[in-house]
Every structure is written in C-alpha cells, then in structure tokens.
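In this view, the complex is presented without one of its protein chains, the others remaining in place.
Letters A and B name the chains as they come in the text, with residue numbers starting at 1 for each one.
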Amino acid sequence: MAQLALPRQATGATATAPWIWLLNAVSLVGVMASLYLALWWTPKEAVEGDVFRIFYIHVPIAWNMYVAFFVVFAASILYLWRREPIWDRVARVSAEIGLLFTTLVLITGSIWGKPVWGVYWTWDARLTTTLVLWFMYLAYLLLRSYSSEGGQAPRYAAVLGIVAFVDVPIVQYSVTWWRTLHPQSDILAPGHLTGSMLLGMFVSLVSFTLLGLALFVQRYRVESMRDEARTLRQRLEEAEG
Amino acid sequence: MGYLVAAYLILWLGIFGYLFWMGGALRGLRAELGELRAALVARAPEVPEEQEPVAAPPVTPPPVELRGR
Partner (left out) sequence: MVTESAAPPLVKAAKPPPALRYFRQVGVMIRAETLAELRRRETPVAMVVFSLLVLLIFSFAFDLRPGAPPDVLSGVVWSAILFSGMLGLGRGFAAERERGTLDGLLLAPVDRSAIYLARLVDNLLLMLVMEVVTLPAAAIFFNMPVWRPALLLAVFLGTLAFAIVGTLFAVIAANSRARDVLLPVLLLPVSVPIVIASVEQTAAVLSGPTLLAAFPWTRLTVGYAVLFFIISMLLFEHVLDE
C-alpha cells in the first residue's frame, strides 16, 4: 500500500496571509471613499439628477465583469497548455465572480434604466451584449456542475472559456450593428463626465477593482481548501480501503 | 431617488452576501481540513513532500499521436 505522505502545507496553510488583510482593508477604505464621492461630493448631473449616481457603481462593476472574463480566458489557455490544476481553479473562481458582477451590472443597469428610459429593459446593444455575456458565464458554470466525474470537466470548461471569450467582440459587433439597423428611440447615452465627476469615477474604478481582487482571493482560498479537502478524503479512503 | 437607493442596496447586499457566504465556507472548510489532517496523521507518520499538493488526479499524458509525417 502506498505510503501516506502528508503534504508539507499540512500545517497552518489556511491562516490568512498579511497581504490579504491589507488588500481587504484597502479595498474597504477605497470603496467607502468612492461611496462618499459618488453620493455626496460629486455634483448632480444635469439631465438625470441623482439617479445618475448609479453610474459610479455600474461602470466599475462592468469593468470588473470584463476583467473577470479575460481572466477566465487566459487561465483556460494556460490550463490547456500546462494542465496544472491551479489554472483551472483560477478559471472557475473567476467565472463565478464574473457571473456575480454581470448579474449586478444587469440589475443596476436595469434600475437605472427605469427612471431614465421609462422601462426596465430595452434591447439596446450594450444591455443585450451583457445579457449574452451573462448566459456565457452561466453556461461555463453549468457545464462544470453537470459534468460527470472523471477529470474531463476542466478541459471542457477551458475550451468553452476560450471560445466564449473570442466570441465576445463578435457578439458586441453584431448586436450593435443589429441595433443600428433597427434603431429604437432611446439609446443609452450617459452624457459627459466633467472634472469632479471624473475623479469620482476614477476612485470608484480603482476601489472596485481592488474589491473585485479581494473577492477573487477570498473565493480562491475557498476553492483551494475544497480541493485540498477532496485530496485528503481520497487518501483517507485509500488508507481505509 | 428611490431607484438610487435600490441600486446601491442590491449591489451591497449582493457583494456582502457573497463575502458572508464565503466566510462561512472558509470556517467550515478549516474545520473539515483540520479533521481530515488529524485523521491522516493518526494513520501514518508525517513525511514532508517537496511539491505542492496536487488537487486533481495526476495529469494525463498527451494523446498518442501516430502521424507518419
């Protein structure tokens, strides 16, 4: 019977590293600062008034959504190339975070749309593309959860991750062109951002990116520990069997 | 104005809810890992390994390609 070797990290690997505490703290401070700026410091927008302030959270979350998708793409390529489990873990964590952000983008965008357009949803180019993106993230996660055990799931998911990401610009282009062919009366036009608004947006962008990173790190740790637990359970079963 | 509140509320509920859920998962996993490690130690002496524990089964070798080029 194979000797049971405990991995070196068996002691205290789950303690939270200092840099993680720092990241969490900085992103928390940053987010609170951006909240203050967005809700009080920046001037009221000329056309839309206070409702426009949703923009300060909507845009950074949308940015995070695209970053997460890119990470899924890059990690998928790395996984197929190197076949190291770490890349698969990065991909699936990023996909889950990305789905969360996409959902929030759709919801905040929809809430913003109601007072501005009068309706919760219009099939304009950006909203439609985001919805397709949502479905792609969802497909990725469903593929993973519906895969039969056997180690193929990471490979399949990686293929989907690559194909979906390459498709995103094409979807964007085709939906945008479709919309220009069949225009609707209301087109999403956030208007110009002036001086102080730009600062507010910039702070929001930076702090939400950090927040996204903090969420990713946290979720990654959960997955990493889950994988480790599974490995240990397997070894335990081998020992008993 | 109510829309502004609603949007921010949903956003923060979403993010903090997620964080909260992850914190709970981490706690549970810490406990589980502690138990598993203890159980393993009880069965075999601790032997330090060189590489990081591989989470998935060993990498399958690339497909055998027999192209007579």
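Some observations on this one:
Keep in mind that, in the parts below, a residue touches a chain if its C-beta (ideal position, glycine included) is under 8 Å from a C-beta of that chain, and two chains touch if they have at least 3 such contacts.
Keep in mind that this is a model prediction, so the values were computed, not measured.
Of the listed residues A:Ile86, A:Val175 or A:Ala214, the one in contact with the hidden chain in the full complex is A:Val175.
One of A:Met136, A:Met197, A:Leu210 or A:Ala229 touches the chain omitted from the figure, and that residue is A:Met136. Within the full complex, the residue among A:Leu28, A:Leu80, A:Val217 or A:Leu236 touching the omitted chain is A:Leu80. The hidden chain makes contact, of the residues A:Val26, A:Leu39, A:Ala74 or A:Val159, with A:Val159. If you put the missing chain back, the residues of chain A touching it would be 80, 132, 135-136, 138-139, 142-143, 146-148, 152, 155-156, 158-160, 162-164, 166-167, 170-171, 173-175, 177-178, 181.
Here, only the chains that are shown with their structure count from here on.
With centres set at the average Cα position, the gap from chain A to chain B is 17 Å.
Residues 1, 3-4, 6-8, 10-11, 14-15, 18-19, 22-23, 25-26, 29-30, 32-33, 36-37, 39-41, 43-44, 46-50, 52-57, 59-60 of chain B are the ones touching chain A in the complex.
Those residues of chain A lying in contact with chain B across their complex are 3-10, 14, 39, 50-51, 53-54, 57-58, 61, 83-85, 88-89, 100, 103-104, 107-108, 111-112, 114-115, 151, 154, 211, 215, 218-219, 221-222, 224-233, 235-236, 239.
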